[in-house]
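Here's the structure, in structure tokens; my notes come after.
Only a single protein chain was left out; the remaining protein chains are all shown in position.
The first chain written gets the first letter, and so on, giving A, B and C; residue counts start at 1 in each chain.
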Amino acid sequence: MPAAWVAALIGLADDHLILGHRLSEWCGHAPMLEEDLAMPNIALDLIGQARGLYTYAGDLEGAGRDEDALAFGRLERAYRNLLICELPNGDFAHTMLRQFYFASFMQLFWQETESSTDVTLEAIAAKAVKEAQYHRRHCAEWVIRLGDGTDESARRMAEAVTLLAPYTGEFFIADPEAGGAVEAGVLPDTKALQPAWQADIEQVFAAAKLVLPENVYAQKGGRSGLHTEAMGHLLAQLQFMQRSFPDMTW
Amino acid sequence: MPAAWVAALIGLADDHLILGHRLSEWCGHAPMLEEDLAMPNIALDLIGQARGLYTYAGDLEGAGRDEDALAFGRLERAYRNLLICELPNGDFAHTMLRQFYFASFMQLFWQETESSTDVTLEAIAAKAVKEAQYHRRHCAEWVIRLGDGTDESARRMAEAVTLLAPYTGEFFIADPEAGGAVEAGVLPDTKALQPAWQADIEQVFAAAKLVLPENVYAQKGGRSGLHTEAMGHLLAQLQFMQRSFPDMTW
Amino acid sequence: PEFLAAFQARIDADEKIEPNDPMPAAYRKTLIRQIGQHAHSEIVGMLPEGNWITRAPTLRRKAALLAKVQDEGGHGLYLYSAAETLGVSRKQMTEELVSGRAKYSSIFNYPTQTWADIGAIGWLVDGAAIMNQVPLCRCSYGPYARAMIRVCKEESFHQRQGYEIMLKLAEGSPAQKEMAQDALNRWWWPSLMMFGPPDGASEHSDQSTRWKIKRFTNDELRQKFVDATVPQAQRLGLSLPDPALAWNEAEGRYDYGEIDWDEFWAVVKGHGPLNKARVAARKKAWEDGAWVREAALAHAKKRAARQSVAVAAE
Partner (left out) sequence: PEFLAAFQARIDADEKIEPNDPMPAAYRKTLIRQIGQHAHSEIVGMLPEGNWITRAPTLRRKAALLAKVQDEGGHGLYLYSAAETLGVSRKQMTEELVSGRAKYSSIFNYPTQTWADIGAIGWLVDGAAIMNQVPLCRCSYGPYARAMIRVCKEESFHQRQGYEIMLKLAEGSPAQKEMAQDALNRWWWPSLMMFGPPDGASEHSDQSTRWKIKRFTNDELRQKFVDATVPQAQRLGLSLPDPALAWNEAEGRYDYGEIDWDEFWAVVKGHGPLNKARVAARKKAWEDGAWVREAALAHAKKRAARQSVAVAAE
């Protein structure tokens, strides 16, 4: 895999790190003990995936940056994650819907990547696809439960849909840094995943009695390092130790 | 003033920086526009006082640390502020009560310091005492308004009293780093300020129809750098730029 | 019609209209809308800069930023007061804002990502605001004109402060210079959009001009801003993100490239990066503060009642 696509891998890794970080903020504060186990579990998978991707990106880049240099050592404008990953957690409905949107997308993404022409990515995908399937199922169940639960849970789920829908369009915008990687069969064409993703959302929303949002204006910018104001505060936490104690071993 | 008392000045400066920082978090989020002006105004005074104290401490220390090196360049365990200053803002009742407690104390503190044998501190006190008077009056009015307002505001004020009372005892514990400075007439004996402070609180609580807390167990540790868990998160924000871009001019 | 002519004659004679003066309903309505939007812009404008108060790099910068954001709140207060003289309450205006119905300057829907954004906002956004507001100091409506005089004085202080932040960055380390350039790249075009749609597409303008509420067209003001700002950028050693930018010797002004009006309209319609977040933040402050405002009112009533009892007993 050519080093030209390193930035695309970093973007993918950033998605997983940043969303895993957000999810980990729930740890010890979940609505029930089972979710105090499930959410860190998902976060762990995401961080594991991020580690594999950063390490591979660092190797390809050949500039001596390891997973931690990439995860902790960049400025905000150099993080390339999709905006949906960095949004504050909101309530549990919001967190579960975001995770469902993302997992549904990643399940399709990793399925395609399982037949990548790049053997390392193929291997990462083979493990990640199973994890994404579990995440998708777990979160879809919550979307259904909350969408078709009480009046309050349905209202909160509907609010989450309104708030999050604008951030799903970015899944399907081709990463400019992945130019050529798609044609080379290394990374999937995310645009092509949209119909299957849409069908998955529709099916779950139908079971959840949720109304599909229409005429949504897609927010974008994450892949160009254009983040929301939440990102800087997240990074102040994430990078705290590495910034306060540079160049040490932990 | 001997350099031995530098740490005591730094502790005093930390009180003002950290409380000013907390107060500044309200900026743009106050319950009414008048308070969106008043709270930053108080925060500005506190940060101004911190600057004067840090600069003087740095001069006395003679190690080349300026106000910014002291404000931004230490690890959490080296910050010496009273715990009450770092507590999260809570609601408006909580913020106003904390500020009233602190301003009432500092008004007395600066009044005494106006006759310090140290001319620099005398000058700082002459300005600060007027500011503290204004802060005390502004916040006392809010304590009264909310304590004797609606049922909800009275309930919130009473909750704030319960939460904050344990943190007021630390005002009157002698700073071990100020040993000798009190005897030398440089800094006031905070223990001696307690009766006047208590009388002020009682008078305002009476007008606010608030019940004075009894048998309060005093929390302490700030002056030894033993902080609450809120402090690390505050510092991650406060120090973000200096940690991310060390040794630069802004 | 006679009244309208008389009113126009007063305007033409450069008389100031005052709150109790008779005025056409449309004049009142136009002013309420414009002053309200202006006030909302000051209030929403506290948020992007407020985002950096807790992370300012030095104590001096932290204090200056705090003071600046506070000034913006102050401007909001004068402007709401000016609008109140026209018969609309601050509460009504605030409710319009937090419901998402009221407009405010679209620029505040962009995020502040780095410290350099604080410099860029002061320099460019306050700079553009001054271009818009200086003519308003001579606006026909007295209270608005007087508020603007005070506001403009403070804004120009803010603009110098912003420029000075940029200057320090531009003179600083490569990382700082890059931060400054990046901020300029991101804020330049939105700043040009602050003057509103091109003259052909702008509503309200003609009548507002006759009433001396507006004294220059959007494009005229935009051109003044470009002409003033380009040399400032050059002094900073930063480049403007517009390949079409060039000095036009014949016209004695800078030519500049095509503005992305699609982006402009998208943000106006609520699709900017942070429109929802801005309104949500103001809504939260307003709703979370309701109990405080109610308590203040209840306390004032109790106190008044006690005083009247005390007076009656004398």
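Simple rule for what comes next: a contact is a pair of C-beta atoms (placed from the backbone, for glycine too) under 8 Å apart; a residue touches a chain by one contact, two chains touch by 3 or more.
For clarity, every value in this text was computed on a predicted model and none was experimentally measured.
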item	value
In the full complex, displayed partners of the excluded chain	A, B
Among A:6, A:43 or A:124, the residue in touch with the chain that has been omitted	A:43
Which residue of A:146, A:164, A:182 or A:231 touches the chain not shown here	A:146
Interface with the unshown chain - residue positions in subunit B	75-77, 163, 166, 217, 219, 221, 226-229, 231-232, 236
Interface with the undisplayed chain - residues on subunit A	17, 21, 24-25, 27-37, 40-41, 43-44, 47-48, 50-51, 54, 67-68, 71-72, 91-93, 144-146, 148-150, 152-153, 156, 237-238, 240-242, 245, 248-250
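Everything that follows uses one rule, which is that only the chains that are shown with their structure count from here on.
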item	value
Chain closest to the assembly centre - both centres taken as Cα means	C
Centroid spacing, where centroids are CA-atom means, of subunit A and subunit B in whole angstrom	42
Where subunit A and subunit C are represented by their mean Cα positions, the distance between them in whole Å	37
Residue numbers of subunit A (touch at least two other chains)	75, 232, 236
Two or more partner chains touched - positions in subunit C	55, 175
